[in-house]
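A single protein chain has been omitted; all remaining protein chains appear in their positions.
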Amino acid sequence: MTKQVKQLDRVIIRFAGDSGDGMQLTGARFTAETAAFGNDLSTLPNFPAEIRAPAGTLPGVSSFQVHFADFDILTPGDAPDVLVAMNPAALRANVSDLRPGATIIVDTHDFTKRNLARAGYDANPLEDGSLEDFGVHEVDLTSMTVEAVKEFGLTRKDAARAKNMFALGLLSWMYGRPTEPTVEFLQTRFASAPALRDANIAAFRAGWNFGETTEAFAIRYEVKPAPMPTGRYRNITGNLALAYGIVAAGNLTGLDVFLGAYPITPASDVLHELSKHKRFGVTTFQAEDEIAGIGAALGASFGGALGVTTTSGPGLSLKMETLGLGVMLELPLLVCDIQRGGPSTGLPTKTEQADLLQAMFGRNGEAPVPVVAPRSPADCFDAVLEATRIAITYRTPVVFLSDGYLANGSEPWRLPELSDLAPIDPAFATGPNHTADDGAEQFLPYLRDPDTLARPWAIPGTAGLEHRIGGIEKRDVTGDISYDPANHDLMVRTRQAKVDAVAKSIPPLEVDDPDGDAKVLVLGWGSTYGPIGAGVRRVRAEGVPIAQAHLRHLNPFPSDLGDVLQRYDRVLVPEMNLGQLAMLLRAKYLVDIVGYNKVRGLPFQAAELADVIRGLAEEVYS
Amino acid sequence: MTKQVKQLDRVIIRFAGDSGDGMQLTGARFTAETAAFGNDLSTLPNFPAEIRAPAGTLPGVSSFQVHFADFDILTPGDAPDVLVAMNPAALRANVSDLRPGATIIVDTHDFTKRNLARAGYDANPLEDGSLEDFGVHEVDLTSMTVEAVKEFGLTRKDAARAKNMFALGLLSWMYGRPTEPTVEFLQTRFASAPALRDANIAAFRAGWNFGETTEAFAIRYEVKPAPMPTGRYRNITGNLALAYGIVAAGNLTGLDVFLGAYPITPASDVLHELSKHKRFGVTTFQAEDEIAGIGAALGASFGGALGVTTTSGPGLSLKMETLGLGVMLELPLLVCDIQRGGPSTGLPTKTEQADLLQAMFGRNGEAPVPVVAPRSPADCFDAVLEATRIAITYRTPVVFLSDGYLANGSEPWRLPELSDLAPIDPAFATGPNHTADDGAEQFLPYLRDPDTLARPWAIPGTAGLEHRIGGIEKRDVTGDISYDPANHDLMVRTRQAKVDAVAKSIPPLEVDDPDGDAKVLVLGWGSTYGPIGAGVRRVRAEGVPIAQAHLRHLNPFPSDLGDVLQRYDRVLVPEMNLGQLAMLLRAKYLVDIVGYNKVRGLPFQAAELADVIRGLAEEVYS
Amino acid sequence: MTTSLPDPTLRQDGLHGVPAADGPADRKAYKSDQEVRWCPGCGDYAILAAVQGFMPDLGLRRENIVFVSGIGCAARFPYYLDTFGLHSIHGRAPAIATGLAVTRPDLSVWVVTGDGDALSIGGNHLIHALRRNLNITILLFNNRIYGLTKGQYSPTSEIGKVTKSTPMGSIDNPFDPVSLALGAEATFVARTIDSDRKHLTGVLKAAAAHRGASLVEIYQNCPIFNDDAFVAFKDRDTAESALIPLEHGEPVRFGSEGEYAVIREPSSGTFFAVEAADVDESQIHVHDAHLRDPSAAFGLSKLTDHGQMHRAPIGIFRQVEHPTYDDQAREQITEARAKQGDPDLEALLSGKDSWVVA
Partner (left out) sequence: MTTSLPDPTLRQDGLHGVPAADGPADRKAYKSDQEVRWCPGCGDYAILAAVQGFMPDLGLRRENIVFVSGIGCAARFPYYLDTFGLHSIHGRAPAIATGLAVTRPDLSVWVVTGDGDALSIGGNHLIHALRRNLNITILLFNNRIYGLTKGQYSPTSEIGKVTKSTPMGSIDNPFDPVSLALGAEATFVARTIDSDRKHLTGVLKAAAAHRGASLVEIYQNCPIFNDDAFVAFKDRDTAESALIPLEHGEPVRFGSEGEYAVIREPSSGTFFAVEAADVDESQIHVHDAHLRDPSAAFGLSKLTDHGQMHRAPIGIFRQVEHPTYDDQAREQITEARAKQGDPDLEALLSGKDSWVVA
């Protein structure tokens, strides 16, 4: 039968099921097809904190949301247009997020008394009319899948397992996604298990055909490719972009990379990924704890490698004493914190921005470090290169602040031309750097570059540069132990001045103020970039002028930030914390920042921010 | 011969010698005599970081300064009037601090070529006229001591050792100090070694008689007792007052005290002192590291004891993760940080105020804790009782911020009437705190007191109150694990609100503005109280109206702080850091605080602050 | 292998001082209201069942029992027992338990920890708790993997283990928790396995009965991330010839018909597993868990192979009396009071050098 085709500019689909149902894989595949098709897209996975909560229960629900469009989009979307629910729990956990009139595709197979109860339903939602605002498609995905793959002689369990591919096939049909990539993927993925391979491919095709043939689905949707700058693209998550950025940093500095890390959600994947790239001269060391992880990285830096450590909030707390040593030693070091919900163990799998002040101040004494934050998944690549530039140029530890949303979210990434990436020169000291009055050639480990205030990086193995350094206060220039009061005051100020001096190398803040007539500035940092941008867009679309700027450098701030803030009547700073950046801005610039703060473990929604911005704009412009 | 007696209102004496010369003891004894005599006083010991640097070298010099007067004084004084130097290094290390015309008493015995060289003197300062601005008394203290004690048949080494008592005797004579206390002290101290006892007493008497008889000393000085409020007094250091405060806290709460600590300068003495007071129900646990120290203390708190941990900056960094757990568990816990020079190992034996922001923000996530700081050595007693009140009443960890200057400095302390100390009720939960709709009696571990927002403290052993808590986000009221976004936002805000609520229990800020006409306010926190007060006095003495206020509560601030700041044209905040309190004030109140910052590892000097205050006043009043 | 515990009100053992329950309790009383959330087939279920099963036998008041854990799948344990519980942070449970045990002689304090929690981040607290002989019972759930973080190798994983963080295989020697504990002066060291409820229960009861730090390594299967770790011990055919049960005072024999035995090679002093038939009965090593010298116990721990496991001794390796840290800490307080008399705060504060201003 021929089907009606409807044009859409954007669609938000959420796949939801039990942890065991392979929803992350399904979402990833749909995303890959969508990317290949050429839409712009943004994704948001959401998994339970438990390894595997009991099947069919709410805590066991895992979901993956993908937002794709024929224009450039900034977020995974607020309210899904389509929900694929593989069991009652998946339905119950997600239905309240849907927009009115949304489409729901449910696998009815598990809607048994028992499973409804496990999900906390007293009545069957498919029957009690509670879903009447939605377009519900009841399909026994499981049985159809089992039927479709019976020829391959799998156990019933394995056969049923392929239902996620059936669902993927159906959705691929609905939105005219290309199918080859997925077929190829399944071929390689299950190369070693032919039966599984064929079953999954068959299920996938069966799902497609089901859409094609059944009456139930009368409409297909078309979302045209989005116009994008020319170039080669790939879809990438924040953690992957971070890992690749670290590999690239080794390449651009010409240094071996040493990662010292202790596993912790949501940072572990960076360790996993980097452990695969040994041939790039990347060594990964799974340490006994976070302290050993940063300690080993610092030792590697002392030896002339690019020392890196990756962790999340609780781990960062443990690294603080050693980070302070790094500040004293003035050695390059990358400390990457993939922020999660806190305090303490908090919400390990949820996102948050509440480690900014810890990164700034979490050490004893005056121990300043530069802080850099990426704004989107793909931006993790560029941001970590910037962090590396600062660390190497200024001989200092740098804290890189990503978060769970960036880490696991994905977006299309336009691949950089390697030739466009600026090399970073470690400029090791190779000989004496001073001639004494008596004409003797000397090496002075704390004699600084007058411009950057950086000290020489003299690595073991360099004849004549033997020297000893440590965590006790050091005499200016010589680096010898010094208890002299004036010297201490000087060194404390010099370490601060060195970090402040980084600002000289930071470009002016980019302010997006289309007509230059906005009186309200929305300023953010980190992963709020997408939601803020989307919110700003909506309000602008209503004809209200709004300026937007986003900070990559949290310490030091760009030199012109103060002037920028002065230019606007009101400055709104949305943060997924209780106002940490706002506090730093208020203290430094004495500007009465308006904070909008939510600490829900979830990214902001565009609509929510649009309301806040609109509200503020009304005050200002009325 | 009869000697002329000269009246003085105040004198600053510094005893300086090699680490082995017993200068700390000498100073302590002179202080005890002075206290007994009834002067007001303030002391400042200063020891080398090395255990025992080579004898006769500058790094080996140890000194003790005592300032006493016939009026109430606030600091150990800026420039000594008298220096007692037991060797060339002691002279060289201290002479530059003296006021012009100061008196120097040198033990000439060690002024040999070799010892002059070790101290870095090319020429003998006693001969090259470099000391002409001073009144120098050259005395071979060592030989006279050896002579004085020869009858007791000590080795020459032991005999010479008594020279510090000879010096003490001489100074005691010069300033008319009572001698009995010291004689008694020596009798008990050396009870087990009669020869040493007699020798030291003899040396002490010999020193006194030498002053009495020799022509060299023509003048005796008299410093009348200072008028002080009636009561019983003792001289006390900050660390001792802190230890006693903790013992008293156990007494006032009726709880056993458990101290989990790992030794670290300058906090170790608190562990040492508390380990002596087991009979007060104080258990001290020398842990394997700082993390175990706070962990054990937190475990003890869970069990219903008063959990305490003591440390210094680097140790506080290590405790942060566990402190965050304490914030989640909402249990009482005292975390005492005796700040020292940082960052990293920094200047272990020097003082600093640079851990304030670490205390405020050094944990992952939003993890607020109240912060309290003492203002003087004796005030450590009251301040830790206040910290205990907050910790117990609000079920929260509290950070107590002392520093090296308070820890080792001393002053007379008017002993409190025990009956005046308010009891602190731990108010353990004893039964269910909620009746369910079905009438069932329940215990809800996170059901809060509406006023304080404190949760119940239900300790093991209480039948029916069995419950489980941990570091994962908890559901409001029940304390069960919860990953619910709205609940997380609520709990984050509630923990913050609870700490903010402490402000309701804090008295209004005391502002000392004698005629209420000052336009300049000098605001401080912690150990700067003395120097600031002394500086303010000097400027007021010149007829310039200056207001002074000092913060005991750094988090939350007293509720009226904002209004106070508004009342003054200019607010000066002197800090021994780069402006940490200033930053908090600017951020919260948007007031353009004027910071005065020195990070020299030494307390401010009254004269220095007077200049700064005067300078600012001139701007404002002109 | 089952130890019956004397009436808690009388006994001088590990539970001395912990108030006895008024009446018998049943296992249900120890089940909390929380839904258990481990993966299907996780060995943790069996251990939970065993613990809930024998808790009533201890005859203690439930409110005087505290389970302290760190972080990990294993560390979720306390939520499922209706006693007091503290799910703390990664690796710190022994430290936290220290403050609790020292200040509360009336509590039975248990620590539940995983191989990563106990031996990786928490290694230092563990060896110090053992060294001090703190009166606590430590259950080390050893699944030879990081479960909660989804399958990285742990300090007990075999060399060459391929995991997410070691695609080319791990290169660290694993710890043997028993050897490590003996090297750290532990007074009670045992090993058992999730799949043998009777053995598990017997060892845990003996551990509870020991006054001092008891370390019990429990081989625990993680079907999701390390399913084959203990196959040799689970599989009916191989289990009996793979597990070497140590019984105090008994010759060490194993195998379905006791066809294997353990002997000590005289010159090197090394223990070997042999065919019982090949040696004289007199050569078979007789296990003595009560030896002061831990060397024999240490030697036996070296019979454990650390690759894909096919052989390991289980049972109590060492069990010796030694004063506990917490008992002595409390005795010092008693002694101080006896010596120095009742505390007098006023006298303390005024000290020796006070003076009066009238």
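Note that the chains take the letters A, B and C in the order they are written out, and that residue 1 is the start of every chain.
Everything that follows uses one rule, which is that a contact is a pair of C-beta atoms (placed from the backbone, for glycine too) under 8 Å apart; a residue touches a chain by one contact, two chains touch by 3 or more.
This structure is a prediction, so every number in the text was calculated from the model and none was measured.
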Which of C:A232, C:A296, C:I314 or C:L349 contacts the chain that the document leaves out: C:A296
Residue, one of A:G20, A:G176 or A:G303, that touches the chain absent here: A:G303
Selected residue (touches chain absent from view) among C:K31, C:R131 or C:K150: C:R131
Hidden partner chain, touching residue among C:E35, C:D106 or C:E335: C:E335
Those residues of chain B which, in the complete complex, touch the missing chain: 50-55, 57, 59, 262-265, 268, 271-272, 275-276, 278, 284, 286, 288-290, 314, 344-345
Positions on chain A contacted by the hidden chain, ascending: 32, 35-36, 38, 181, 228-235, 244, 247-248, 251, 256, 258, 260, 277-281, 283, 285, 287-289, 291-292, 295-305, 307, 321-322, 325, 329, 415-416, 418, 460-472, 480-481
Residues of chain C in contact with the chain not shown: 120-124, 127-128, 131-133, 155, 168, 171-176, 179-185, 264, 266, 268-271, 288, 291, 293-296, 298-299, 302, 322-323, 325, 328-329, 332, 335-336
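By our rule, only the chains that are shown with their structure count from here on.
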Taking each chain's C-alpha mean as its centre, the one farthest from chain C: B
Distance between chain centroids, defined by C-alpha means - chain A, chain C (Å): 40
Touching two or more other chains - residue numbers and ranges from chain C: 71, 89
Residue numbers of chain B (touch at least two other chains): 321, 325, 470-472
